[in-house]
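Heads up, one of the protein chains got dropped from this complex, but the rest are sitting where they should.
Chain lettering (A and B) follows the sequence in which the chains are written, and residue indices restart at 1 in each chain.
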Amino acid sequence: MSIYNNTFSLRTREKLEIIDVSERVSAIVSDSGIENGLVNVWTVHTTAALAVNENDTSLLEDILSTFTRLIPIESEYHHNLKYKWFSGEQNAHAHILNCLIKSYTAIPLRNKRMALGTWQSILFIELDGPRARSVDIQVMGE
Amino acid sequence: MSIYNNTFSLRTREKLEIIDVSERVSAIVSDSGIENGLVNVWTVHTTAALAVNENDTSLLEDILSTFTRLIPIESEYHHNLKYKWFSGEQNAHAHILNCLIKSYTAIPLRNKRMALGTWQSILFIELDGPRARSVDIQVMGE
Partner (left out) sequence: MSIYNNTFSLRTREKLEIIDVSERVSAIVSDSGIENGLVNVWTVHTTAALAVNENDTSLLEDILSTFTRLIPIESEYHHNLKYKWFSGEQNAHAHILNCLIKSYTAIPLRNKRMALGTWQSILFIELDGPRARSVDIQVMGE
């Protein structure tokens, strides 16, 4: 079995933003030389998340507006009140959304290709930007 | 290490529907001959999802009605308006729910058995049916 690790950085520009990182993940998978196994995509952040869905601009707007309709950016969060002197910590909504959307996705790898369907893209979801972010890729297999 | 891949198809009958696929996954795990490792269950669709929970008919109704209470099928979604001439694309709700419920679940495999608890079943969740769907299984281990 082989295990290959790599990381890439990205800079988000908005408070809420979805960035398609499929090509960057795919390039690392290619570099790994591993043909079959599992591609683990991980982000070390607690106020951003990862999903796999369609990269359609209008849909990405719907995703973000629905998330913040359900879990508003501004509300009487204990976390935000505790750190009310610190503008960088007014982000309970982002933490809560991360618990649902998750910091992690795994994608099966078969014959050098990730098992992504026609409409599946790997989406990095910024929930409290703009910030410098990173994504860790681990390819495990043979 | 061994890696075994297989796929099965299913046909959904309703707009929203939950189908227990535990036995079909279990049969593939058995075919793999792998005794310990990880069972990766993946679906290539962006408007269906996978979960692990109890297969109780009344509960499955509650799950679907709660999901569509939070994220209604009909709403002013940009995605649906953009494709309003195309009935097959009136499905922003399904894409958004997929971002939360996920296209993927992984289940540890120990001594030829998936680590499912008494009440845990593997559930395929149709969010925009009826459609022909497929589920990919990858067993990785030894």
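Everything that follows uses one rule, which is that a residue touches a chain if its C-beta (ideal position, glycine included) is under 8 Å from a C-beta of that chain, and two chains touch if they have at least 3 such contacts.
Remember, predicted model here, so these are calculated numbers, not experimental data.
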Handout entry: Contact partner of the left-out chain, one of A:Ile19, A:Ala51 or A:Ile71
Key = A:Ile71
Practice task
Tell me where the left-out chain touches chain B, residue by residue.
Solution key: 1, 36-38, 51-54, 56, 58-59, 61-63, 66-67, 70, 100-102, 105-108, 110, 115-120, 123, 125, 140-142
Handout entry: Missing-chain contacts mapped onto chain A
Key = 1, 3, 5, 38, 40, 42, 44-46, 70-71, 77-79, 81-82, 92, 95-96, 98-100, 102-104, 106, 136, 138, 140
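Criterion: only the chains that are shown with their structure count from here on.
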Practice task
Would you kindly tell me how far, in whole Å, the mean C-alpha position of chain B lies from that of chain A?
Solution key: 20
